[in-house]
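Below: one structure, written as structure tokens.
Some chains omitted; the rest stay in position.
Which chain is which? They are A and B, in the order written, and residues in each are numbered from 1.
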Amino acid sequence: MAFSQELRDLGVKVSNWGRWGDDDQRGTANLIDAAAVQRGTACVVGGKRFSLAAQLRENGIQMGQPAGRYNVTLAPTSLNERDQHAPGIWSGTDDFITMSTCAGTHIDALSHISYDGQLYGGRPNSTISARGGASWCGAEQLEPIVTRGVLLDIPRALGVERLEAGHAVGAEDLDTALAATGVVIEAGDVICIRTGDMAYYLEGDGKRYAMGSDWKVTGLGASCVEWFWSRDVAGAFVDTYAYEVMPPETGNWDDLLAVHMLQLRDMGMLQGQNWDFEALATDCADDGRYTFLLVAAPEPIVGATSAPVNPVAIK
Amino acid sequence: MAFSQELRDLGVKVSNWGRWGDDDQRGTANLIDAAAVQRGTACVVGGKRFSLAAQLRENGIQMGQPAGRYNVTLAPTSLNERDQHAPGIWSGTDDFITMSTCAGTHIDALSHISYDGQLYGGRPNSTISARGGASWCGAEQLEPIVTRGVLLDIPRALGVERLEAGHAVGAEDLDTALAATGVVIEAGDVICIRTGDMAYYLEGDGKRYAMGSDWKVTGLGASCVEWFWSRDVAGAFVDTYAYEVMPPETGNWDDLLAVHMLQLRDMGMLQGQNWDFEALATDCADDGRYTFLLVAAPEPIVGATSAPVNPVAIK
């Protein structure tokens, strides 16, 4: 087998290489201009704020698949005590953590995924090394996202509570959900796609969240890629563990992670997963407004290929 | 020696214990109401965005003092490779980090500092343990800050490039800088105080940034505490290593970290350090507008006593 030709062709079609110069490391963040910031700001009416991050905890989202993704560990390097060189009556606690940068709610750096040996912009993936990480498109290149966010609540639009395991969210699902919002997407908007999967995790069923059911997980299908591209959206974030549907819709295992490949490598599009839209979705359903100011500023870890973020939706 | 009586008295005066209920863990975040969000949003005019975070890197801000504060380490758990259970043609990189939660730009959780064995709200500091961290006022209790930010650029207001090592920023400095902005502080605003120290770090002199000169470091003095309290500001963030001046202004070493003690334990006020105001300050000086929408959403690490954050100023 090999990467399916229609997906390979789609990659060529949606490619943004060179669009913002040969040395561009920002990708679709280029689409977030002052107008997008103002458009987002205009969505702030009442002053409500929603954190879209899941809490980072020892028994958090990661379940050991893929191997090597670790939840946070927390251990103090001081505990209600003072430094020997700092006298006084105070007591302080300092904490030390270890974690995978994509353990919880995160944004992928554009260097996260490659194919045919190439990253976004055509740079070789050998620009990533163990010593120093990604010298091209590392997480420090991810600037804070400040734009209008649009919530597409797929299950609500489809009249179901949650999507079935293995449901590939497709362009028609996005259309349906978008129609329910009455919003017209503009270049530089960010799309927040709710599948409802995060509710499994929040309810305590981390295994269902991570592994789905019958070896199928819910996520974006390949038709989303062109949908995003044709609208010049700046990013798309989801409330699932794997971002995209598995197994691949084509039935060809060599297409696994095709959405990652096309969006990160070819489009240079901002994406990330494990976002929590539950409270936000309830509020949007209540007031009928599915747009908000989205501010998502990932940790600027030099050389990392993904970064933790606590995104905020402000209405 | 002992904690100076006037500081102890000041702690009683500025105490917010019980103000928002006996079980309150939000502290001055309570002051950020819908009006504060709207007031901040109203500051967005042109759409400029400023990250206020210093990059996290191996040879970053921490210098080994205090002992046990570690810069980030970055090491891949996959490097342009696939999981054995995930076939295909893609290549991916996953990263693993270790760091102190206060290694770089951060917000203190209210549990970070105590005295007389008590944390904010009068809870015993024994509510913090090595297993699980802070069960009272952990970092997961820090909700995203969304409000109006006001930059007080002390050196610019004083007509100097940077403050001298050991300069205690006092109430009169805040008044002078505030007067230069023409802003009237309102309850729920957040104050960003620039000393210029961060420029040392950005220029490559991390030692000067961290250690100051002649064993003196620049930072807030005790008179700031009442200044913040009397105006009901929601938080105050600085561009220095230690937040407050050292040695203590009183000359009494038992007053070391008095500002931390009074603000975190007594006021329950949001604070943090290693914020980078350099680019923002230049912009504010250029257009004469020292207010902005501040969005600062710390990583929700359950039980941590401080949390990394990438704050964003939007003008």
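Methods note: a residue touches a chain if its C-beta (ideal position, glycine included) is under 8 Å from a C-beta of that chain, and two chains touch if they have at least 3 such contacts.
Just so it is clear, the model here is predicted, and its values are computed rather than measured.
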- If you could, jot down how many copies the complete complex is built from here, 2 of which are displayed. 4
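The rule is short, and it goes like this: only the chains that are shown with their structure count from here on.
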- Item | Turning angle required so that subunit A lies on subunit B, C-alpha fit (0 to 180°, nearest 5) | 180
- In the complex, go through subunit B and note every residue touching subunit A. 2-3, 33-38, 41, 44, 46-49, 51, 53-58, 65-70, 72, 74-80, 83-102, 111-117, 125-126, 128-130, 132-134, 140, 143-144, 146, 253-257, 260-261, 293, 295, 297-306, 308-312, 314
